[in-house]
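What you see is the complex with one protein chain gone and the rest in place.
Now for chain A:
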Amino acid sequence: MIATSSVLGATPAEADETEVAPQVELVLDVSGSMRAKDIDGQTRIAVAKRAFGQVVDALPETTQLGIRVLGATYPGDDKRKGCLDTQQIVPVGPVDPAVAKAAIAALKPTGYTPIGLALRAAANDLGTGEGARRIVLITDGEDTCTPPDPCTVARELAAKGTKLVVDTLGLTPDEKTRKQLVCISTATGGTYASAQSEQELTDRVQQLVDRAALPPPVTPAVVAGTESCDKAPVLSPGVYSDRERIGEHRYYRVSLQADEELRASVSVALDRPVNRDYGVLLKAVTENGRELVRGLDAASGRADVISAGLRWSSAEKSDVCVIVSNSFASATAAAAPGMPLELSIDTVKASTAPDAPGLGRGWLLLLVLVVAGLIAGVLAGWLTRWWVATWREN
């Protein structure tokens, strides 16, 4: 990614033109529990089928959609076999509504719930393209095939830097399912919702597919910050993504021309449960480590990201090092992968400090002007009188 970026570096405008259509894959749980008749008096699978049908009908033309199911074919009791049961019934691409609906209609609630495996497979289906990729996971129960724990799988997928977001939807979820789905969505920067009725399910799936069809205006370039200033990657203006472990410092470098202003901002995503209070610090230092300016923010409680920004300018050409550090604490392992970090760098013309104002305001100004006018008038009057007097004498 970095290599291709540097090749493209000379002509960044071209990168925008080669836009890839956003891809989304719906992953539907068709395990035995979907037979339960508890949504508006109908079975969960019947409701899910209808919701899918409506979503497929209203699909934007540009959306590349795929559908994968889990627990749909193996009816037996062998857990080993049942936990390998996941198939892609609609390949990712432009959707033919008739074909997709026929494939959905044929589904029968059957087997186990191998969520972890299905997530991995869905990530494979979506490939490793440049565009935004989303998985929408719809399930009614927790994974029955741990290990692999689906949340660990989600973390792995996110850590691969594949810009994959998993949105989860629980159908009348119990506590365990809810916790698992929340964990999966938090790890990948996705959202979690529960659906108790057909309307809620349809609306939410539709909303998620619509969101997927509207990709972010920019896909951040992957970069790896270093632990010291001299080895740090030199960044040009743009948006980057990286990962930072708890308590780690990451260095980046920016070359500034004379009279240029550096604008940097960073967001660190809370992709795991963290202790109540936390913060992020963004510092700009010289190559020797002298601090120039800092931006920081601290918060507590639930949050998706915490961010900070800074501006700095100099009259001379200089190299500035940007350091991102954090003060998170978490009960989960502090080891890799780190927390997702989004860094945005911009350089603009420096803003000059303003001169003294050209215009005035206030009662004092009026008083000064009136007194000055009065004195000027009196002087002018005296001058005129003296001039008239001397003129008469001559």
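Basically, contacts are C-beta pairs under 8 Å (C-beta built on N, C-alpha and C of every residue); 3 or more make two chains touch, one makes a residue touch a chain; residues count from 1.
Here is the rule we use: contacts and distances are computed from a predicted model.
Undergrad: For the chain omitted from this view, which of "Nitrite reductase", "LPXTG-motif cell wall anchor domain-containing protein", "Sarcosine oxidase delta subunit" or "Phosphonate ABC transporter ATP-binding protein" is its UniProt protein name?
TA: UniProt protein name of the non-displayed chain: "LPXTG-motif cell wall anchor domain-containing protein".
Undergrad: From the list A:235, A:324 or A:339, pick the residue that touches the absent chain.
TA: The one listed residue touching the chain not shown is A:235.
Undergrad: Just the residue numbers, please: which parts of chain A touch the chain that's not shown?
TA: 2, 5-6, 8-9, 12, 15-16, 54, 57-58, 170, 173, 175, 178-179, 182, 189, 191-194, 199-200, 202-204, 206-207, 210-211, 214, 216-221, 223, 233-240, 255, 257, 260-261, 263-267, 293, 295, 297, 300-305, 307-313, 342-362, 365-366, 369-382, 384-385
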